[in-house]
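This part shows chain A:
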Amino acid sequence: MEFSTNLLIFSGLALLMIAAAMAAVTTSRIMRAVTYLLFVLFGTAGLYFMLHYTFLGAIQIIVYAGGIVVLFIFAALLIGKGTIDITHTSKLRYLAGLATSFSGLGIALYLIRNTNFVAEKFSSSDIPMKTVGTALMSTGKHNYVLTFEVLSILLLACMVGAIMIARKK
Partner candidate 1 sequence: MIIPAEYYLILATVLFFIGVFGFFTRRNLISLLISTELMLNAVDINFAVFNAYCHPEHLEGFFFTMFGIGITAAETGVAIAIIINVFRNAKSIHIKNLRELKY
Partner candidate 2 sequence: MNILNLFVLIPLVMLFALWLCRNIKQIRTVMVAGSTLLLALSVYLTIDFIALRSAGVTAPQLYCNSWSWFPSLNICYSIGVDGISVAMLLLSSIIVFTGTFASWNIKPQTKEFFLWYVLLSLGVYGFFITTDMFAMFMFYETALIPMYLLIGVWGSGKKEYSAMKLTLMLMGGSAFLLMGILGIYYGSGATTMNIHEIAQLNNIPTDIQYIFFPLTFIGFGVLGALFPFHTWSPDGHASAPTSVSMLHAGVLMKLGGYGCFRIAMYLLPQAANDLAWIFIILTTISVVYGALSAISQTDLKYINAYSSVSHCGLVLFAILMMTQTSCTGAILQMLSHGLMTALFFALIGMIYGRTHTRDIRQMQGLMKIMPFLAVGYVIAGLANLGLPGFSGFIAEMTIFVGAFMVDDTFHRAVTIIACTSIVITAVYILRVVGKILYGEPTNEEHKKLSDATWDERFTVICLVICVAGLGIAPMWVSDLINSGVGDIITNLRP
């Protein structure tokens, strides 16, 4: 039963992600939090695979799991002692955060439940790499070369900026 396999995988991923996410925001050690975050990110990549966005999944793993998490780890290591003790805030604020989050969640879920999405056109085939490449590198409607270039420059700028900021005086 194909569908049940899918559902099973999805359920597993979902549970993993939620559990990891919760752990990430509650654990008191940064290294652990980062590790839990890593699980969530991997789970997300899994979701992309399930949606047949293989390329996206790959990027997710490479950039997020491979790049960003490493950055976090470095930061945590660099800061060292300061990272150990993550204290939670005052009880009032804790409750306020909890309440807002839950009510937000409730509203969002309510909205999702009561919204009818447009016709399901889900195709279960992978997007060819060529399509992605063409769209990324050409101009015109639904093509993204400009964005791509802008993003490249942004990344460059960020790199330079990060170096400038973090550099020792």
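Inclusion criterion for the candidates: all candidates are chains of the complex that A comes from, given by their letters.
The rule we apply is simple: contacts are C-beta pairs under 8 Å (C-beta built on N, C-alpha and C of every residue); 3 or more make two chains touch, one makes a residue touch a chain; residues count from 1.
Here the structure is a predicted model, which is why all the values come from computation and not from measurement.
Looking at chain A and the listed options 1 or 2, the chain it touches in this complex is number 1. Chain contact summary for the complex, chain A toward candidate 1: residues 2-4, 6-7, 10, 14, 17-18, 21-22, 24-26, 30, 33-34, 37, 40-41, 44, 47-48, 50-53, 56, 59-60, 63-64, 67-68, 71-72, 74-76, 78-79, 82-83, 86-89, 93-94, 96-98, 100-102, 104-105, 108-109, 112-113, 117-118, 120-124, 127, 131-132, 135-136, 142, 144, 147-148, 151, 154-155, 157-159, 161-163, 165-166, 168.
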